[in-house]
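A single structure is presented below for examination.
As you look at this complex, bear in mind that one protein chain is not there, while each of the others sits in place.
Up next is chain A:
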Amino acid sequence: MEKFTTLTSRAIPLAIENVDTDQIIPARFLKATDKQGFGDNMFRDWRFDKHGNINKDFSLNNPKYSGSILVAGDNFGCGSSREHAAWALVGYGFKVIVSSFFADIFKGNALNNGLLPVQISEGFLKILLETVEAKPETQIVVDLKNQTISISNSDVSEAFNIDAYKKTCMINGYDDIDYLLSKKEQIETFEAEHF
């Protein structure tokens, strides 16, 4: 897993609530048996119409927006457990997703793929969306070590929470398999006592 410490980037606004994983990566693209290529089909049916023409009204297609931070509406990532959603966002080039609320399974999947979910207050989300929409060149700074997200060259900032263990994993690029394998003895003892 790639390490994450800080990121300074422009952001793309997605002011829609309850973005579900079926939108992030529609089921018809889940037939692959590896993790590659999902970025091409991320938000497929919002980015393109059924004939493959670009939907110019969709913020990700607006040339004035760019960057590796996605600022999305409340309850991002609800629905299916498909980790393909995280692979698609990473494949497209996102490193951070900002929202006022994340669905559980998506949040875990993101963290397991080095994609940082930053949960902020509804008020701060509103400020971020308005700022990015008005001034797309705005740089957003995400500092994982200090757990802050701020608008560059301003005093607009907010602290965010992250599980201490997951924070260590993100900063060092560790994953849970390494940790669990280091606990083999305890797992075997548990099995001996219970089965």
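Keep this in mind: contacts are C-beta pairs under 8 Å (C-beta built on N, C-alpha and C of every residue); 3 or more make two chains touch, one makes a residue touch a chain; residues count from 1.
The rule we apply is simple: contacts and distances are computed from a predicted model.
Choosing from "Iron-sulfur cluster assembly scaffold protein NifU", "ABC transporter ATP-binding protein", "Thiosulfate oxidation carrier protein SoxY" or "3-isopropylmalate dehydratase large subunit", the protein name stored in UniProt for the chain missing from the display reads "3-isopropylmalate dehydratase large subunit". Interface note for the absent chain: among A:L89, A:I105, A:L125 or A:I151, the touching residue is A:I105. Taking the complete complex into account, A:N75 is the one of A:T8, A:N61 or A:N75 that touches the chain left out. Although one chain is not shown, part of chain A still touches it, namely residues 15-18, 20, 22-23, 26-28, 30-35, 45, 50, 73-75, 78-84, 86, 101-105, 108-109, 112-113, 163-165, 175-177, 179-181, 183-184, 186-187, 190-191, 194.
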